[in-house]
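A single protein chain has been omitted; all remaining protein chains appear in their positions.
Our next item is chain A:
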Amino acid sequence: MEKRSVDSRVRGVSTGTTILAATFDGGVVIGSDSRASIGGEYVSSKTINKVVQVHDQIFCCMAGSLADAQAVTKAAKFHLSFHSVQMETPPLVIAAASVLQELCYNNKEELQAGFITAGWDRKKGPQVGAGRGDSHTGSRDTAVQSNSTYWRVAAVLIPCVPPQVYVVPLGGMLVGQPVTIGGSGSTYIYGYVDAKYKPNMSREECLQFATNALALAMGRDNVSGGVAHLVVITETGVEHVVVPGNKLPKFHNE
């Protein structure tokens, strides 16, 4: 992540980070590296945490200018807590992502920040009628249209929204996907993620997948590095996992 100011009219500047989020059967994993650099030459922080909590069970990863990202997440946290008080219910993940989107889109000239949002939410109250029998959709379109799914428990239908991951890149688009990666280090792991990600993995498989992906990106991108910060969000709660540099998986050329 760059701390110096960048001409805001320059678009498409790759930023020094690797962030990702992936859904698995029962939750999401969201993670990032921990390096903040200045101009790609100096590491200003080795242990920065780019995974930010915006609500009890909703987290965001930031990429881009550290100053811009922190300002936006602070504003988003405020908006979300106000929203949840008004609605008298925890906000939906898509609400969190929309708040970020609005901030990024309306200020797109000044900002240089992109985000990944992930979390868990549950809609209250039974809904009869349309819904999907499978517990996970895994397709890009349905994740955006906050689809409801149902778990049949005896004769009662309990609706809940499956875990989702949203990406709000530079410019302020909003897209929901089962897995998404971002930051400068992400270019090196597109192939790995495309090949290795499968919907409905177990929690351990997904954690291993995320750790491997971060380690591979950090191994090739000079502005990503340090430790791997991972957060696992499920219905029951939130768990932080930190993998220090020397415990990261090693590959054949190391």
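Brief remarks on what is shown
Note that in this section contacts are C-beta pairs under 8 Å (C-beta built on N, C-alpha and C of every residue); 3 or more make two chains touch, one makes a residue touch a chain; residues count from 1.
We take it that contacts and distances are computed from a predicted model.
With the options "General transcription factor IIH subunit", "Small ribosomal subunit protein uS7m", "Presenilin" or "Proteasome subunit beta" in hand, the undepicted chain maps to the protein name "Proteasome subunit beta" (source: UniProt).
Touch with the chain that is not drawn comes from one residue among A:26, A:114 or A:178, which is A:178.
When the missing chain is restored to the complex, the residue among A:213, A:227 or A:243 that touches it is A:213.
Touch with the chain that is not drawn comes from one residue among A:29, A:93 or A:189, which is A:189. Seen across the whole complex, the unshown chain contacts chain A at 138-140, 177-179, 187-199, 212-213, 216-217, 219-220, 251-254.
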